[in-house]
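Only one protein chain is missing; all other protein chains are in place.
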Amino acid sequence: MSRFVLLPPEQAPPAPEWTIESWFHHQGAQTLADLRGRVVALHAFQMLCPGCVTHGIPQAQRIRATFGREDVAVIGLHTVFEHHEAMRPVSLRAFLHEYRVDFPVGVDAAQPNNPIPSTMEAFQMRGTPTLILIDRLGRLRLHAFGRPEDMAVGAAVASLLAEPWRPGAEGAGGGKEASASDLCDADGCPI
Amino acid sequence: MSRFVLLPPEQAPPAPEWTIESWFHHQGAQTLADLRGRVVALHAFQMLCPGCVTHGIPQAQRIRATFGREDVAVIGLHTVFEHHEAMRPVSLRAFLHEYRVDFPVGVDAAQPNNPIPSTMEAFQMRGTPTLILIDRLGRLRLHAFGRPEDMAVGAAVASLLAEPWRPGAEGAGGGKEASASDLCDADGCPI
Amino acid sequence: MSRFVLLPPEQAPPAPEWTIESWFHHQGAQTLADLRGRVVALHAFQMLCPGCVTHGIPQAQRIRATFGREDVAVIGLHTVFEHHEAMRPVSLRAFLHEYRVDFPVGVDAAQPNNPIPSTMEAFQMRGTPTLILIDRLGRLRLHAFGRPEDMAVGAAVASLLAEPWRPGAEGAGGGKEASASDLCDADGCPI
Partner (left out) sequence: MSRFVLLPPEQAPPAPEWTIESWFHHQGAQTLADLRGRVVALHAFQMLCPGCVTHGIPQAQRIRATFGREDVAVIGLHTVFEHHEAMRPVSLRAFLHEYRVDFPVGVDAAQPNNPIPSTMEAFQMRGTPTLILIDRLGRLRLHAFGRPEDMAVGAAVASLLAEPWRPGAEGAGGGKEASASDLCDADGCPI
């Protein structure tokens, strides 16, 4: 990913809602829909995945340090799909403490008879680390598995922030899924 | 520079024109005004400046790899202000070859009785490496001395690319300096 | 630790024996005394200690890659002194797998009413990562807390390997502690 690979708004699907068992660094429940109006950088990781520890987590922290929190929500998603016993929440809690992760992290909900947790499956992730960018209107605009470069990630987030958008246009409920008819286009953001 | 520090368009001065003695990787002369309509990432360096070699040059190469050349012009500026005898063009040529620098590099014009070369003085640079971002209308929007992070640089370039701009609006001459009256504002780009 | 800081042989105390609850990558029990005749590089770590993950473990792997196994035994020691519930053996097993640690790792024995495990206390370690070098005769020659440089560690291990030593001189039992009287000196290794 050296070039800019955002999906064009009109081709981008609405991001599916996540299913979270429990949160760290966030009180109470929080849906993806609650974040409508902000760009969401969703960083899916496993605490024992070396590429997540050396690349993904620090990159997520740099996203958080670079952009304002009123504009960009950095959310960690602990998507354990192997070594489940090794990465229970009690271990995750210590990991987050030791690595000084201070953004909200949700534990992706386990599924019966399936090693892949719920949100990971809903987003069709290929593994960890995965970085997903969701625009202010809830559309899935970038899905990067592996190690995207900071330069490209910074550019992608900034591009999403620069898209035309009218606060409040995302819907009165602040939480309903974006549908084709209420997406912004080059002319503006229809109600 | 972890946060976004672009000067607002209405506060940004027009970038001064550069004065180049000779070019590498570019045939014939090239003015900054020739690049109107593209974002310009001007990387000022000295070939014997360690911070330039380890940080600035590789970052300029990543800017070039991340953005399309029709949108972003990466230009090196060799601003020798010390050890002049050590960094003559014959040495610079070998340096650019060995470090596989393939973007255009201009040699900043020496000034009589002044160790600071001409363009470096015109831009009031504080040293090397310096990264300067100039928007499509020729306004100086970012001036960073030292080691800005890739995430922030990628975000800054992308923000400039996203600004409203109408091809051709930069003036028929394609080369005259932007003046206050022909700068874009939040409403659009006056002719 | 940029300079060479081995304790002189005549001042070095015998290394205490370790107390291990269970081993990974080693079948059956293994005492430190069993390794007499080889230099032992004992790397104490916790799987959720960032300095261990980024510095200590890779350095231990480089020690193993640089020196012959007949000469140098690289041993990991999992010295959990905080977040005990987070770093149970089931988690350690996955960690070792994911980080491709292939040297023997012993789990330091927990102590009742003491967060510090047994071997960590016996060696008076100050934290993790800690690198301890033990010479062929079982003497504790280097105790480094933190991040010693590879250059110095390579030099220290090689210095220990170069010390005069006669195979078999470490005693018929192959396991008894070195005492003052059976230590090598500049003239040789008394029985």
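The letters A, B and C name the chains in turn, as written, and every chain counts its residues from 1.
Keep this in mind: a residue touches a chain if its C-beta (ideal position, glycine included) is under 8 Å from a C-beta of that chain, and two chains touch if they have at least 3 such contacts.
Since the model is a prediction, treat every value here as computed from it, not as a measurement.
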Omitted chain's touching partners, listed by label: B, C
Residue among C:Pro8, C:Gly68 or C:Pro112 that touches the chain left out of view: C:Gly68
Touching residues (missing chain, whole complex) on chain B: 48-50, 53-54, 82-83, 85-87, 90-91, 93-95, 97-99
Touch list for chain C against the chain that is not drawn: 2-4, 59, 62-63, 65-68, 149-159, 161-163
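Assume only the chains that are shown with their structure count from here on.
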Chain nearest the overall C-alpha centroid of the shown protein atoms: A
Between chain A and chain C, centroid-to-centroid distance (C-alpha), Å: 42
Euclidean distance of C-alpha centroids - chain B vs chain C, Å: 54
Centroid spacing, where centroids are CA-atom means, of chain A and chain B in whole angstrom: 34
